[in-house]
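Incomplete set of chains, arranged as in the complex.
Going by the order they are written in, the chains are A, B and C; count residues from 1 in each one.
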Amino acid sequence: MLTIEVQKLSKTYSGRQVLKDIDFKVQSGEVFVLVGPNGAGKTTLLRILDLLEEPTEGRILFNETPVDYSAKDKVALRRRIGMLFQQTKLFDMSVSDNIAYGLKVRGEDKVTIEGKVRETLKLVQLQGYERKNALTLSGGEAQRVSLAQALVTEPELLLLDEPTANLDPRNISIIEEVLTNINREKRTTIIMATHNMFQAENLAHRVAMINNGKIEGVGTFQEIFGRPSEPVKNFVKFENVFSGLSTAFTEGTSIIDIGDRLKIEAAFKKSGYVMIHIPPEDIILSSQPIVSSARNMFEGRITQILETESAVKLKVKVGESKNFTVQVTKKSFKDLQLSIGTRIFLVFKASSVQII
Amino acid sequence: AYEHYLSSQKPIIVLATTTSVYDSGMLDYLIPKFENKHHAEVHVISVGTGQAIEIGRRGDADIVLVHSKNLELSFVNSTYGIHRIGVFYNDFIIVGPASDPAGIKNLTNSTEAFRRICERGFRGDATFVSRADKSGTNMFELKIWSMLGITPSNKTYAWYIEAGTGMGSVLRISNEKGSYTLTDRSTWLSFKRQLKDMDILVQDDKILTNPYAIILVNPEKYPNRNYKGALALAKFMISNEGQELIANYKKNGEMLFKPLARKIELARELGFPDQSNELAWYDKQKP
Amino acid sequence: MMCEKMFENTFLEEILNITLLSLKVSGTAVLIGAIIGIPIGTALGFGWFKGKMMLTRIIDLTLKSIVNTFMGLPPVVVGLVVYLLLTTSGPLGPLGLLYTPTAMIITQLIMAVPIVTGVTMSAIGSVEKTVRERALSLGATDRQAAWTVLREARTGILTAVIVAFGAAISEVGGIMIAGGNIRWVTRTLTTAIVVETNLGNFDLAITLGIILLSIAFIINLALTIIQFRGQKR
């Protein structure tokens, strides 16, 4: 099975450095998940690993042997790798022929091909679609055929670029389990890019946070997202994002009308349409209205509580439809004796309101 | 020469003629002299004889210069063409491989030569390439065969090759295949240096004479055509000066076309019974 | 005069003979032309001669321009060159191919190859790069990937063949010189048209032209049906 080592890898597109000094090692049989914002360089990295793109600098080692990108024939190596592209684009053939493609080019015999295609179609839950032209598939169907294309040849290394972006929740669960099982049973090394945090958590042995072409950290999901660094914080879901018309005042503050008759005071001076964000950690909960220097106070009702090992997250509905997320420590959660339906006050400072 | 043609304010005379005349280069030599003198511009269209006459009949030319008696006569009979007059002639020659398998060298009787070629042909020793395009040259050839009572075709006679192409190509084909053929002298001279294995075998037979005629396009049919110009060109070509210029045009030291217009007797023999009347008519016309 | 002959048996027989030869010569030339031209066009379309260096880029562009230029090879010149090659004293004289249908096929082949190559090159170039990448990624060799791209470009490739066939079947200057337009042997529809035109038999020339086009139409109808079957939705 394959181990992958990436050494000092850089990639430049027409003067713009898209990957910078990437260094990491993936063990054989590992599930290595790349997370990072749009344009971070995940797809570029996967394409380089699939030998489709040549690195500008640095090198890749498969089983300790450096890849020779200038070699005329990279087929032998490529045949040990399966890749699922982010943009699903199938061949203008039937679904079966699409899936059989990788086997056909390897010269497998017809009976083997038929058997494997049938099996793989079942894995991706597309029995009965054999004869359909692949270009008429729905988004999610096409993505699963793409995955089947990559799986059918039983590669030693699977490169997956957003494998479930277009799938429905049920199929996401199924595909995740298929991947887990393949990794477990066949010891297939998997490197995948995903924006789905649950997926990263479910599947990853290790996660690499990639941002702006650089690796910001490698470790288990807990190591990376448990005590998040600045780039990681910038990456994860923004809770409490609101937008509306802002009116600036001479004192250097602004009032933003976010709808639902809610007005938020912020410590910046900007008029016009703005989008703002209030970090969930910056919001204080109080059972009583409090008088303080904090400029914003809203009353709301708790609708959801999520307890994890590190903290407690609450969803609080304010006004008709605004959902605020508040993060508190386990201790204060206990002290305040909060439960679903409790009416509560949210308090935060004008300076906690960030402009996006 | 270029400036000359640039000033195209001059009246244009369209002359339709056969490729064989044009390719001899004679017109490129003769016509500038006419143009200088008459302040006119001559546009030469060189095509097959049949096509040249057809162009005249449709009124796309003012004057035609061709060599195919039957076509010429029907052109005149249809009253589209008028005042047919013989202007010059050249001759056909029989050429063939220097080895001369039919043994026709130095014969002066072309009919006999054809007979021998045919005879040898049936034995598989000789072949003959025909232009097979009903051109003037081809008509001549067919006439000789018909005198022998033969209607050759390469469907039935393996030795008879019908190549529907220009004289130059036919000569090249003959050269390649070691065949005999009938050609006009002018094309022969042009191609001679490329035809290493061929010689003139039969020449100077009276019936091999090839006369060219001038016919004017009837101005009553096409009043918009440049009849005056056509008349001037015809007059120039049959004038003493013109005839002399024709006689002086040589290639590799050989004369290509011999004057005919003013040789009434010869003209009559070559199929122009009205030569003297026509000559008189032309001479009478004002320039 | 030819017109009375129209209904003579030999005449019809000759037309048939001529038509079949036209089809044979142009068909063969285009077939071989496709076999040669499609791979070259594919290679050029992929930019296989294009490296990262300035020099290879210039070579690539030059090759493509040459192909594009050769789509306009003057038939007469090609005929002449073939003649000069095949003539008895020429380098290929000993083969004795001059004035045979083979010579005509060679002539038209020379004209067909650049056309097939050029149009193929452009058709391949317009297939999205992703198709090839996907094929390679799925383990295809360069050759197999090229084949897959060709498959996706099939409409364009068929157009390449149709254009080349059109050029060949209507060509006359080249086969006239290399084939000699020998009756019953190397006379085709187009060379027959020239003969009739020279004779001033314009009606017959046009009739032959219509026969030519009718046959081409039937062939093209078949090819067009194939072509637009293969078109992407």
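In the analysis below, a contact is a pair of C-beta atoms (placed from the backbone, for glycine too) under 8 Å apart; a residue touches a chain by one contact, two chains touch by 3 or more.
The shown structure was predicted, so the numbers you read here are calculated from the model rather than taken from an experiment.
If you count every protein chain in this structure file, you get A x2, B x1, C x2.
Following the convention adopted for this analysis, only the chains that are shown with their structure count from here on.
Taken pairwise by the contact criterion, the protein chains link up end to end in a single open path, with no chain closing the loop. Between the chain pairs A-C and B-C, more C-beta pairs are in contact across B-C.
Chain A and chain B have Cα centroids lying 89 Å from one another.
Centre-to-centre separation of chain A and chain C, using mean CA positions: 54 Å.
Annotation: 37 Å between the Cα-based centres of chain B and chain C. Contacts from chain B toward chain C in the complex involve residues 47-55, 132-135, 153-155, 161-165, 169, 172-173, 175-177, 196.
The touching residues of chain C, counted against chain B in their complex, run 10, 83, 87-89, 98-99, 176-177, 180-185, 187, 191-192, 194-195, 197-202. Considering their complex, residues 50-52, 72-73, 75, 78-79, 81-83, 85, 87, 89, 91-92, 101-102, 105-106, 135-136, 149-150, 153 of chain A touch chain C.
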